[in-house]
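This report refers to the structure that appears directly beneath it.
The complex appears here minus one protein chain, its other protein chains still in place.
Order as written gives the chain letters A and B; numbering starts at 1 within each chain.
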Amino acid sequence: MRPDRTPLTLLLIGAAILAVGPFAPQWTLFLLTVALAKGLVVLGLMMLLRCGLVSFGQALYYCLGAYAAGMLGRLYEVSGVFTLMLAGMATSAFVAFVLGFLLARYRSIFFGLLSLAISMILYGLLVKTEALGSSDGFNVLPSTLFGWRPADEWVRYSVLAVAAGVAVIAALAVHRYLGTPLGRLAPAIKDNEIRVEYMGASARQAVHVKYVIAAALAGLGGALAATTVGHIDPEMAYWTTSGEFIFITILAGTGSVIAPFLGALIFGIIQTVAFDISPNTWQMVLGASLLAVIVFLPRGLWSLFRRRKAA
Amino acid sequence: MDQLVAVLIDGIIYSAWLFVAAVGLTLIYGVMKIVNVTHGSFYALGAYAAASITGWALAQGMPPSLSYPVLLGSALLVTLVVAPLIERGILRFMYVKDEVVILLITYALFLILEDAIKLVWGVNPYFIAEPYGLLGSFDVMDLTYPYYNLILVGVAIVCGVGLFWMLGHTRAGKLLVAVIHDTEVSRAMGINVERMYLFTFTFGSLLAAIGGAFTAPTVSVVPGLGIEVIVLSFAVVVIGGLGSLPGAALGAVMVGLVRSATIHYLPQVELFVIYLVMAMVLAFRPRGLFSIAEARKI
Partner (left out) sequence: MAAILDAAGLNKNFGAVTAANDINAAIERDSVVGLIGTNGAGKTTFINMITGYLKPDRGRIHYEGRDITRLAPRDITRLGICRSFQIPQLYASLTAYENMMIGIGVVLRNAGRGGFFSRGEPLVPGYEQPAAAVADGLLQRFGLAEYRDKNAQVLPGGVRKLLDIALTMVARPKILLLDEPTSGVSAEEKFAIMEMIMKAVRAEGITVLFVEHDMEVVSRFAERVLAFYDGRIIADGSPEQALNDPEVKRYVVGGELHRLDEEKARPRA
């Protein structure tokens, strides 16, 4: 058997980010942190995609996580970054646990459409909630690390360091999960649910578990994004946000837990560079890349790495 | 009492708009099994084409009363250029793929079209108020309504009745119904399914463009116009049952009335309520209200 290099690679990438961060320009730190936050959401979507499920409403949990973190600060002046992330994760996971009883019964296009509808419900609610700034949202308090607030020029780096640590831990945990019997069931659910049942496993339960984990990751990503950007608004729950996450998932592929973060980074770079060069055609570049990936690399960018390894 | 009348009138007008915007989506799904995100793009394309062409024609001294056929003609023109290009150029190579993958492909095309629109028409808003202002308004119990809204209702009725008539009474329509019921058998029986797909995609997109064209005089035409239309149309056709024409009509009326009622009585929940209805319908009847068996879609 090929030795599992993923954990070591993850730790090395994490260490590299920490080492290079202090010397990198501020805007790259921001870009990287946002990519890590989105990568967490995509990590969850990747787990669902391995079962053949595409959620067009994952922005629901991203937004819930962000609002949970933002409201803790706004209402109770909580600013500890780990508390905020935990709150975002727990809120999303809880909502997903409840909704999962319904959604785990759906497949294919109907899973996508129902998750879309539910995310739009949250959007509709937030847009009309004046106490939370309606469609403008509100600013999130700067967060602290166990009560300590870094000096201004170190804020970006500190948030990145936390994000990198959290992302590495999450990726390691998901990697480990994908190796367990329940985690390995994903392609089986995609291929043939009848056989899954007749082997003595519950496809619905397996989907439910994955759905909750994916939501927890999205909530974590949302809380992280809220802290990084310093502002949240209902747009985080809108269908275009979900579309963006799916975009990254397809771009990255399901081959490895590293892929979502790589995909999110590439997405961020395309977005930034294309937007810089030509603000009116960056979506066109994104659309064309998505089309190209679907047609030429149906297993995503990660399959490029895989092929080289096999050769 | 006054308010109830207002709710009804607003609801009917909004339903008419929703029906025109959404019915093409259900037609395309019924025939091609594609959940077509570019539907919103065609709505926007129709609006832009109508606003710019009508605006130009009016500036050239065209009598304002001619602007209604020009609105329609603009929608037709832009759809006939873009829809066959997309179907023949890209989509037809993708039909072997999974339903969800095709959805993603149309999402990619939607992103491309969003910017294509900006490249052609720029980012500044377009206004054509003439067709709207020309007709004046009427009063119902102290409430003022522009006559133009009646045109919207008329367009919806013409589209709906026309579609039903076409499917039931024309050769093309009957062939379409056959394809809707079973693509493979239709192919085996010698129906040119490829041509049906081209026709359906163009026709379905045309309906969206007509929706956009006739809405253009009532709004400012700006980038991003189609984005909200996509989810709203999804809601309408999902409530009625993907692929069902009567379903789309029912979905449009339900969403239209519910939204107008909440705007009048409980404006805080206006948006949220539409998607709540969509989620409830999916929860209890995953295939929508108007779909009984798999094989019968329209």
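We adopt the following convention: a residue touches a chain if its C-beta (ideal position, glycine included) is under 8 Å from a C-beta of that chain, and two chains touch if they have at least 3 such contacts.
Only a predicted model underlies this, so the values are computations on that prediction, with no experimental measurement involved.
Shown chains touched by the hidden one, complex as a whole: A. Considering the full assembly, A:188 is the residue among A:188, A:270 or A:297 that touches the omitted chain. Remark: the omitted chain is touched by one listed residue; of A:199, A:273 or A:292 this is A:199. Within the complete assembly, residues 176-177, 180-182, 184-185, 187-188, 190-192, 194-202 of chain A touch the chain that is not shown.
One rule holds in what follows: only the chains that are shown with their structure count from here on.
Touching chain B in their complex are the following residues of chain A: 54, 102, 106, 108-110, 112-114, 116-118, 120-121, 123-125, 127-129, 239-240, 243, 246-247, 250, 280-284, 286-288, 290-291, 294. Within the complex, the chain B residues that touch chain A are 35, 90, 97, 99-101, 103-105, 107-116, 118-119, 123, 227, 230-231, 234-235, 238, 242, 267-276, 278-279, 282-283, 286-287.
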